[in-house]
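Before I ask anything, let me first share the structure, which is written out below as structure tokens.
Of the protein chains in this complex, all but one are displayed in their positions.
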Amino acid sequence: MSVKIAKKNNGVKRGLAASIIDKIGLPTLIIAAFFAAVMITAVVLKQSIPVLISDILRRFGMNGVLVLAMVPAIRSGTGPNFALPVGIICGLLAWTIGIEMGLTGIKLVLVVALMATVFAVIAGYLYGRLLNAVKGAEMAIATYTGFSIVGFMALVWLIAPFKSKQMGWMMGSGLRETIKLEGVGAAQIFNKFLSFEVLGITVPTGMLLIFFAFCLLIWLFFRTKTGIAITAGGNNPEFAAASGINIDRNRIIANIISTVLGALGIIIYSQSYGYFQLYSGPLMMAFPAVAGVLIGGATASKANVSHVIIGTFLFQGLLTASAPLANQLFEGSDLSEILRMVLQNGIILYALTQVKGGGK
Amino acid sequence: MKKAKGLLARFNTSYLIDNIVPIIFIGFTLAGFIVAKGLPINFFLSELTSRFYRNAFLVLSLLIPVVAGLGLNFGIVIGAMSGQLAILIVRYLSIDYLHLSGTWELILCFALALPIAAFVGFLTGRLFNKTRGQEMIASLIAGFFANGVYQFLLLFVVGVIIPVRATHPIIKPDGVGVRMTVDMGGLHYALDRIFRVPFMWAVLVVSLLVLALVVVMYLVRRKRGQQGSLVSFIIKVALLAGLACFSLYSIATNSRLMYVRQVPVVTVILIALLCVFNELIMKTKLGQDFRSVGQSQHIAAANGINVDRTRVIAVVISTVLAAWGQIAYVQDMGTLNVYGAHSQIGMFSVAALLVGGASVRKATVPQALIGTLLFHSMFIMSPEIGKAVFGNALLGEYFRTFMAYGVIGLALGIYAWNANRKSRITLDPEPVKEANS
Partner (left out) sequence: MSDILLSFRNIAKEFSGNRVLNNINLDIKKGEIHALIGENGAGKSTLMNILFGMPVIHTTGGFEGSIEIEGEKVQITSPHEAMARGIGMVHQEFMLIPGYTITENIKINRELTNPNPISRIFGKQLETLDMKRMNADARKALDIMGMDIEEYTMVEGLPVGHMQFIEIAREIDKSGVKLLVFDEPTAVLTESETQNLLSVLEKLAATGIGIIFISHRLDEVMQVSHRVTILRDGELVVTKPTEDTNKHEIAELMVGRKVIMERSGSDKRKISDDIILSIRNLEVKMPGEEVKGFNLEVRKGEIVGIGGLAGQGKLGVANGIMGIFPARGEVIFEGRPLELNNPKGALAAGLAFVSEDRKGVGLLLDDSIELNTVFTSMQIHNQFLINLGFAKFMNARRIRRHTQAMINDLDIRCTSSKQKVGSLSGGNQQKVCLARALTQNPKLLLVSEPTRGIDVGAKKLVLDLLKKLNEEQGLTIVMTSSELAELRSICDRIVIVCEGKVEGILPPDASNTEFGLMMSGSRAGSQQGDGIA
């Protein structure tokens, strides 16, 4: 059964490669081919395919919203949101406060989501203001904004007066690096909602529904008056300005949305994981998200919701599938992690070479 | 009159903004000394000088790309990886075949690092030409990318594609891949131990040499009939003489300062040579091309300068210097953390340079040296302050990481903000008409 799926995948790719290469883009095709090859190898090496597909679905849903956060930023012309940690931090802060308040279960998650949204709106607004002040160097500055916030929050985690036993160290002050969500009944809370099993594949229905709901919302947003104006401002700022669009304001709106998606994205991500990480945990989280949307066919200036879905599926799928495989081939090694580093940063570099107009 | 005052105020704020980073750091270090009273001065100086010997070379390797308009080259991590590759190859060969002495191993490391770093530097340079205008983020990502390739090479190619002796001490026990940490053996202190002098003796010698230089320069100038400021001359002489006397006193009384780590003279000479190199190359045709390209690629190209080639040369030089700097760094450490030693040097070196007052477009040798000292003072002080003020040394450690990121972010932000402000089109000030009314 699964052999067929893999082969079919491969066949489709080859048959149409010539005609769709322009439309889909070379990087996407290469990764897709790679993914297909890994899946075939997995079958040949008798990996448990249902388990693999379950994992892929889970990772897809976990990362989806974080990748989706790239879309508003890219479309508004500020480039991929390399400052995704800003949003993530808002989500983490909300988690810690929620747990500190002693909430559990769905109540906790909803309160956390609400708080995270509020924090992210404020942080996104400030971040948008910052980006407007540094036009032309957004990507580098966004990266270091993200790093700085993570560095600063490490201080906060260490000295913030949290009392909850779920999060503190056995002794001394400060929060733990890894905080489990099982104790507060929030682990896999979305994954388990309406979850079902078919052919041995576990489908995290709730999480996937939430992800697709966000995709739909973002897609709809870019069909509204404001969304269209944001896109136009990103594509051609001069054109938009001549049509009376307040580009700076739109860039702020887009980055608020992106930051909110980052905040909600980390909530979905950590409930699926079962725990969340403080301190340097969020430091590098922007890069896989950026790579995800780029692999789906986006560029530093163009992105669609479809790029998010395709890219997250391919990238996370490839990483998930290659991990057990690499482990089987090279025992006890971290080949999959290295693959992630090379792929993720390779695709970002490729996208940077496609950015036009620098150089004075 | 009012206008002039406004102008002055604006000049002052902009001066403050331009130099905000060094000001913060000087303030921080001073505050650190006041707060952390228990910190023994000899410990501080030993730490600081050690860190200086290790890092100055790397920080100096950043200068040329800045002058050539490429900005802050986070890609020096790629050079550092080349240096480490050279070390690993030399260590492997030396243990099995060559049986060299530490010094020869070191020389071989330097020689081998040159072609490796030049090659990867060439590739990075080409990449930067393709990512024009986004060099800094590209150099950062290129470093991550190269790290992946480097790990793949050392973990999976070594022992699988490249045959190695499975029982070799730097190879993992299963015969595939290089170990996490590799002992430097004879390489440890290979550069440092060639010639060492006690710290205060070094201070004494240097202050006397500089004193002599100052006096000679002053006399020569007088002879030529040029006017030199007598006051500044006297202050200089007094300071240097005071320093010399102080070091003599320390030596005579065997004060605490005598327990500061000894000065590795050859390492210091290499750092000094690199300073001289950076200054001299700017006085050559190549250096002038770097400057021209850095100031305006368009005008440089219009005048027939091969812009792309010049930029690639700048990156190659920077990468090679970084490779050598990393070798000097590792020989001082004694063990090579194969998969971690390089990962943060890009960020820390860039932060150090910025702390010295450099910007994305302008960086000088004194800025690099002062920056290294200031930045690493902060590094040493942070845990101490954390301990003294909050009773938590970990806090200080997180704090210094935050400062490193923050400094870079702040410097990049201020530069971009200023550049945008300057390039904005504004109406000329209202003409005479308004002045009359």
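Letters A and B name the chains as they come in the text, with residue numbers starting at 1 for each one.
Quick note on the criterion: contacts are C-beta pairs under 8 Å (C-beta built on N, C-alpha and C of every residue); 3 or more make two chains touch, one makes a residue touch a chain.
Since the structure is predicted, the reported quantities are computational estimates derived from the model, not experimental observations.
**Q** Write out, one label after another, the shown chains that touch the chain missing from the document.
**A** Contacts of the omitted chain with visible chains: A, B.
**Q** Which listed residue, A:M101, A:I228 or A:M284, touches the chain dropped from view?
**A** Checking each option in A:M101, A:I228 or A:M284, the one touching the absent chain turns out to be A:I228.
**Q** Need a quick check: the contact residues on chain A for the chain that isn't drawn.
**A** Within chain A, the residues touching the omitted chain are 220-221, 223-226, 228-229, 232, 235-236, 238-239, 241-246, 302.
**Q** Under the stated touch rule, tell me which residues of chain B contact the chain that is not displayed.
**A** For chain B, the residues touching the absent chain are 281, 283-289, 291-292, 295-296, 299-300, 302-305, 425-428, 430.
Just so it is clear, only the chains that are shown with their structure count from here on.
**Q** In the complex of these two chains, what residues of chain A are touching chain B?
**A** 82, 130, 133-137, 139-141, 143-145, 147-148, 150-152, 154-155, 158-159, 172-174, 279, 287, 330, 333-335, 338-342, 344-346, 348-349, 352-353, 355, 357-360
**Q** Provide the residue numbers of chain B that touch chain A in the complex, in ascending order.
**A** By the definition above, chain B touches chain A via 127, 130-134, 136-138, 140-142, 144-145, 147-149, 151-152, 155-156, 176-177, 296-298, 390, 392, 394-395, 398-399, 401-406, 408-409, 412-413, 415-417, 419-420.
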